[in-house]
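Heads up, one of the protein chains got dropped from this complex, but the rest are sitting where they should.
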Amino acid sequence: MGGAGKAQDEGFALSEQPWGGRFGAEPDPLIEQFTRSLAVDSRLYREDIAGSRAYAKALLGAGVLTADEQQKIDCGLEEIAAEIESEALPPPSWGRVGVGGDAEDIHMAVEARLTEKLGPLGGKLHTGRSRNDQVATDLRLYSKAAAHDLQAAVEALETALLRRAREQVTTVMPGYTHTQRAQPVLLSHHLLAYFEMLRRDEARLADAARRADVSPLGAGALAGSGFPLDREALASDLGFGQASANSIDAVADRDFVIELLSACSLVMLHLSRLCGEIVLWTSFEFSFASLPDALASGSSMMPNKKNPCAAELVRAKSGRVAGDLVAMLMVIKGLPLAYNRDLQEDKEALFDGVDTTLICLRVTARLVLGLQFDREKMRAAALGGYTLATELADYLSRKGLPFREAHRIVGRLVAGALVAHKGLEDLTLAELQAASPLFLSDVRAHLTLEGSLASRSVLGGTAPARVEEVLAHVEA
Amino acid sequence: MGGAGKAQDEGFALSEQPWGGRFGAEPDPLIEQFTRSLAVDSRLYREDIAGSRAYAKALLGAGVLTADEQQKIDCGLEEIAAEIESEALPPPSWGRVGVGGDAEDIHMAVEARLTEKLGPLGGKLHTGRSRNDQVATDLRLYSKAAAHDLQAAVEALETALLRRAREQVTTVMPGYTHTQRAQPVLLSHHLLAYFEMLRRDEARLADAARRADVSPLGAGALAGSGFPLDREALASDLGFGQASANSIDAVADRDFVIELLSACSLVMLHLSRLCGEIVLWTSFEFSFASLPDALASGSSMMPNKKNPCAAELVRAKSGRVAGDLVAMLMVIKGLPLAYNRDLQEDKEALFDGVDTTLICLRVTARLVLGLQFDREKMRAAALGGYTLATELADYLSRKGLPFREAHRIVGRLVAGALVAHKGLEDLTLAELQAASPLFLSDVRAHLTLEGSLASRSVLGGTAPARVEEVLAHVEA
Amino acid sequence: MGGAGKAQDEGFALSEQPWGGRFGAEPDPLIEQFTRSLAVDSRLYREDIAGSRAYAKALLGAGVLTADEQQKIDCGLEEIAAEIESEALPPPSWGRVGVGGDAEDIHMAVEARLTEKLGPLGGKLHTGRSRNDQVATDLRLYSKAAAHDLQAAVEALETALLRRAREQVTTVMPGYTHTQRAQPVLLSHHLLAYFEMLRRDEARLADAARRADVSPLGAGALAGSGFPLDREALASDLGFGQASANSIDAVADRDFVIELLSACSLVMLHLSRLCGEIVLWTSFEFSFASLPDALASGSSMMPNKKNPCAAELVRAKSGRVAGDLVAMLMVIKGLPLAYNRDLQEDKEALFDGVDTTLICLRVTARLVLGLQFDREKMRAAALGGYTLATELADYLSRKGLPFREAHRIVGRLVAGALVAHKGLEDLTLAELQAASPLFLSDVRAHLTLEGSLASRSVLGGTAPARVEEVLAHVEA
Partner (left out) sequence: MGGAGKAQDEGFALSEQPWGGRFGAEPDPLIEQFTRSLAVDSRLYREDIAGSRAYAKALLGAGVLTADEQQKIDCGLEEIAAEIESEALPPPSWGRVGVGGDAEDIHMAVEARLTEKLGPLGGKLHTGRSRNDQVATDLRLYSKAAAHDLQAAVEALETALLRRAREQVTTVMPGYTHTQRAQPVLLSHHLLAYFEMLRRDEARLADAARRADVSPLGAGALAGSGFPLDREALASDLGFGQASANSIDAVADRDFVIELLSACSLVMLHLSRLCGEIVLWTSFEFSFASLPDALASGSSMMPNKKNPCAAELVRAKSGRVAGDLVAMLMVIKGLPLAYNRDLQEDKEALFDGVDTTLICLRVTARLVLGLQFDREKMRAAALGGYTLATELADYLSRKGLPFREAHRIVGRLVAGALVAHKGLEDLTLAELQAASPLFLSDVRAHLTLEGSLASRSVLGGTAPARVEEVLAHVEA
């Protein structure tokens, strides 16, 4: 017996809230506004209605509803979905402008509308169910769909990269380390590096989708439903791979949200690098590529400007998605089991992270497809910065000189050439032989972009034959 | 000469964008949608119009506008503000539903509307100005106002805490460390701890406001305006304390945004602790307080539940604001000077951080004012957990025993009392003297809540006289 | 030709650095100290030496080394490993106190020592290899091992939870939502909720290990090695599942580090909740459990205190690991391909995240095994807070009343009982029937903990039979 609350006087039973039986007052308007989530979770109306339709079938199986009742509820819910979709405003705004009335959330809004339609029968739908398992179900359905959408958008970007790699399969550019020219590589090889990253992102999204693919419905508030629901049939009816094994865990954890946001954060990091390179490449200094006017923006003040704004924004939005991830990590920290209202914060962070990642994937694909590469500038740049030095050191190594010595000899050649304002390829055989007698006339073939490229013919290397092989494989 | 862009054919001058002179194509729809910020920055319409009205005066001073032109522009801008405010939808939604048309942002929307009204004269307003200094000005005006609003909301919560502290000035409760009962304290002393935290928060907000109080207007795109603007008069006209000293810095940095978000994050941390305590105190186990029904929520499934949902949400939203801070830190990281489009991400994070902190301050004040304390339960709890043990050890110390030995002796008394299921206050003098002959009959006065409280009479201690002194001081 | 560097005078070839051929000066001491990573990466000596031994075999296959040379290098490396391990100081400190001399990092330290032993032959080992592919290899070997260690520690904690769940299989406690008593559950069911979370953590760690299981060795600096290495044999020799498909990606990305830190962050979140509950349960107010003295700590001042310090620290360290994750997200943001020195920051964040998660898993397992539950207190608490209310509403639903009406009726009963300071189980049949005529004498069986528990018999519910079933399944 007992209770934390002090006794109320006899006029307590005033609250009209659906949960208001023991409440002696209506919610304070500020508190009500603060705790209402309808403007945010109305976006889950499809998932919520699908969940309720399946749940009504389960209640039929459990003997709670008659076939006729279940039929009526099913039709009512179908109608509500149609009503929402016919609103002038798009569903994400539902709840913002009065649809759903003053309901606390999408779950209560749908139930209230159903009860308007069906009378007390509407009040049977929530039998043995809690918003705790209901919202977890909605969010898992959303997460699965979001992960699939994200995978499709990742694939579309992969396709864009492959198309450009195929087209530029022989374009030579300087490869960089430390933003310093390092060695010649193929542009196609460089683009395929991003392809590889995205493939891992796809796999991470698939893993996240798999772990979201568990139905909490039937877990009740935390202890399990008090009615004999066939939870596996219910899960299967909703397209879930399985039903959750523990009711407390089912309503209490949001690790599937955090895992999906982690996967999104990694996608965004990869995009931040690719778009950062687009910014560099389209700079006057690099001039490796330009954006078509339709993909760039101007300045309100400077008539000369053509700015890679979309690429910059994608780069920036990597911070936004990381912020969403941090928010959720901090929200969950230290919470006792099972459900806490803190979990309501999960939706905005997740929606924002998913929406941002999706649009950024699409924008990046557009930029990748639109980039106009300047092959001549890239090729010319590939020789600058003494990028053949490694090939020259390798040449000496192949003649038996320990690499560390070969490195030092070529380093000195570079230093001398810098002083003389020459390239390595401008050095005479005599000059080379003065540095090491191992240099013979065959060295000339190595002092070319093609020679250097061809030498990198290990698996995964930038040798044209290797890159062609990879392209052919992934295109298949 | 030159340029990163490849030559375009002669049909280039197609773009109708305000910055479109050198552009041969209209923006791609996806890119345009992605880079448009009107739905977000329309919220700055007041600041933007205020900035433009002041700017037109500066252009008058610089000889760019005639008095008549300036007058017309001023009236036009005033009308636009009125138009926006008379829209059916609240300003934050401006731009979402067509107001502002297809403008890229609030700056262009206002200029476009002005030009509709005034013809080519509208095109004079942007003389010597860039959106780079314009948006920085808007955001600094917003930040100053936001910091002041936040300070006021912090003060309101301070007032709420003071009111409750005054009312509960003599209520005794157990003080905790490690969530274990430690020593008796006054509830008022506990509430005043939060008062102190909030005072520091106020000071941090004031510091952030002070550093935001610098006008960038006249910095142009990055190099300074090309017209002889009196930037100090302009700053003063807008209520800024000073004009920025370096045009590149003025458009490139957003440290004032991050500083404000840092201050908000600390406010939110403090609220997360206070609201976390409200959750604990209203638990059945603690039962130190209850929330009036109007400040609590029920369960959709469990008729017995009365949940401190608002307190939980405040606690959770500390993660959200920290996420906004992280987002901005990451956005700025590594960007070259001066303006980059990445900076456009500043607004949503800042708006969200400020809005969230404001509402959470208000909600917490409501909860603090509403809490119904159960003084009897608190007082009873204050004795549990052997909370007088420190006073007992202090007693021995005052008799000359080294504290470390006194600690050990009392520790053993506690251990013995635990076995005997007694409180320390239940021990007989003989039992105490068996532990140490220093215990005399005067020890009895120390084995009371009042004795223990009175002993903590150092500055800042929980002794009633001290707390009264502090309260009187801060109430003054 | 050309170069960003200005010409140096003829005395340029001064640097004794292994990469110093083109350098005309030794590193500035401050810069050298700042860029040196030996104190951190010396921890990777095992991985580095294993990688080099395998690499020497690959060089034999590529015709760079003779069998005799490879043999000498192999023995030399084996000796160096033994030397490091025989140092007085443990390997993590290697590099801090002079071992490895003034080498820049573990790679150069090992090469330098090898060259001391073997002369110029030591300089052949780095043929066709770069520190870029070398360090990525070391870090992937480390990550795989770390993920496996973490999985083992997760499993040990799972085992601890299962042991306690089995032991407490029939212990009843109040289940909570919003830190308010909600419905009775079994303690075993509650502990199994954590078991489920940890199983998902294990799976995430396995996924991270799988994606780390790719050998970058042979990628060279970024373009692929210039020597005909059999990279697949090399990968297999080191125990990797496959060789990387793109050399630029191989040296440029650290998504495997971030993925592992994300998985660690989720483990830590779960531990923060479990340890947060240990803090609550061992509080005076809950008193559901106590920690044996050996697992708690005292206070320097208060002789009465017994504090759950280890649990608090685990909870706190969830922030630390999230900080490591954020650090890495921000480090990688916006970096152009391929390798940048920024990546050197990966190691401390990863080591710290892994070490922290490992020790926290072990400490939590110790706490779980040590907790002394107080079954009587838990059972008594399970009835407080009107936890049978849902069962009572379900009872009415089972009699055909729409649940929403049943909820309201029971809510009013709760409100009345609160006023009367009674429990629901104390109400007479007449009192119940005054609220609803559907209450019959069989209701009495439902107004018990056992009745309520037994009703939650859906899959995943807390009904004793269900929990026993789950336990039997996972113990198998």
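Here the chain labels run A, B and C in written order, and each chain numbers its own residues starting at 1.
Everything that follows uses one rule, which is that a residue touches a chain if its C-beta (ideal position, glycine included) is under 8 Å from a C-beta of that chain, and two chains touch if they have at least 3 such contacts.
All figures in this text were calculated on a predicted structure; none of them were measured in a lab.
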Contact list for the unshown chain, restricted to visible chains: A, B, C
Which residue of C:Cys309, C:Val419, C:Ala435 or C:Val474 touches the chain not shown here: C:Cys309
From C:Val326, C:Val368 or C:Ala454, residue that would touch the chain that is not displayed: C:Val326
Residue among B:Ala103, B:Ala209, B:Leu238 or B:Met330 touching the omitted chain: B:Met330
Contacts of chain A with the absent chain, listed as residue ranges: 174, 177-183, 279-280, 282-286, 298-309, 312, 326, 329-330, 333-334, 381, 384-387, 389-390, 392-393, 407-408, 410-411, 413-414, 424
Where the unshown chain meets chain C, residue by residue: 2-6, 8, 12, 15, 17-28, 30-31, 34-35, 104, 107-108, 126, 129-132, 220-221, 282-284, 286-287, 290, 292-310, 312-313, 315-320, 322-331, 333, 340-345, 348-349, 359, 362-363, 366, 370, 372, 374
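Operating definition for what follows: only the chains that are shown with their structure count from here on.
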Turning angle required so that chain B lies on chain C, C-alpha fit (0 to 180°, nearest 5): 180
Geometric centre distance via CA averages, chain B-chain A, whole Å: 29
Chain B, residues touching no fewer than two other chains: 282-284, 286, 298-309, 312, 326, 329-330, 333
